[in-house]
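Each chain you see keeps its place in the complex, though not every chain is here.
A, B and C are the chain letters, set down in written order, and residue numbers restart from 1 in every chain.
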Amino acid sequence: MANLYLIDKPFADSALGLAREDPDAEVVLLQDGVYLSVEPLLAARKKVYAVERDVERRGLSSKIGNDVKLIDYHQLVDLLFANKVLNFA
Amino acid sequence: MAQRRILFTINHAPFGSIHYTEGLRAVVGATSGIDEHEVDVLYLGDGVYFALRGVDRSDTLKYIDTLAQAGRKLKVERESLQERGIAHQDLAPDVEVIPRSAVRDLIAQADFTAGF
Amino acid sequence: MAKLGILLTAGPFQFENWETAVNIADAALDKGHEVEMFFYLDGIYNPNRHQTFPDLPTLPKDRFAKLVERGAKPIACGVCVRARGQKGEDYIDGVPVGGLPDFAQILSDVDQLVTL
């Protein structure tokens, strides 16, 4: 069971800081959170997901890296129940 | 009672808040009065994400069309794009990139500004 | 099967949170889970039955009504409702006005909590 950080942009600084140093962290970017730079997370070998709808409507599909896994809401629900949710949205 | 020139700045990114589209509705609305105000639309900060080529415009298209027909382009600050690593080829073809010095000209020409 | 709790503190239209909340709730129901929602702060504006907007084929109230139809159990913070001058009778069916003890009960009932 991971610590699943749900991250939107307004609280990104503290949420990303926590997640980066948390050995059990996985991150879900949602809403404006999909604009965030995830290099530090990936460098720290964290698994990063992004909500596909939020990426697509913002025109970011071609800009987001292959190392970020796009998920739909059904996959998100599975992640929510399989992990401990850290709410930063 | 006078015609004014209003600089609308859009600072909110799509789609976390509705300002990306309601700001444009207000822009069009500002031109709807008896004095037919002059308007400029400028994207700054995270607002510039609206200029990306693939952004869903279904909620904004009618305002953009109205403004385009009046000869008004959506302007985007170059420095805000650069800070976010957005390159020219990432942008929608109908936006106009302007440097900060031109932003100062828009400010100089404006009677009022409105921030969204 | 499991129970999902959603605490929503943002209103309709202005921010994207209500859409995310509904999309997550819908997906949870699709998978056979149960959903309990607490409308808090501006969140209490969401289930207003009088919402009308010609341009939008589906309004927030319609999506929340569909969730109720599908078995989701929402409840609104009464202090927030009254502070904002809203009335329970203006809500869609199936959204009672309660209080924070109901939120405490949701915390007892659910297997996971999302706050938006």
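Convention: a residue touches a chain if its C-beta (ideal position, glycine included) is under 8 Å from a C-beta of that chain, and two chains touch if they have at least 3 such contacts.
This one's a predicted model, so the numbers in the text were calculated from it and none came from an experiment.
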Assembly formula (labels as shown, counts from the whole structure file): A x2, B x2, C x2
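As a convention for this text, only the chains that are shown with their structure count from here on.
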Pair joined by more contacting C-beta pairs (A-C or B-C): A-C
Separation of mean Cα positions, subunit B and subunit A [Å, integer]: 29
Computed distance of Cα centres, subunit C from subunit A, in Å: 24
Multi-chain contact residues (two or more partners), subunit C: 16
Shared interface positions of subunit B, touching two or more other chains: 15-16
Residues of subunit A that touch subunit C when the two form their complex: 6, 30-32, 51, 53-54, 72-74, 76-78, 80-81, 85, 87, 89
Interface residues, subunit A side, partner subunit B - complex: 8-9, 31-32, 35, 54, 56-63
Contact footprint of subunit B on subunit C as seen in their complex: 13-16, 55
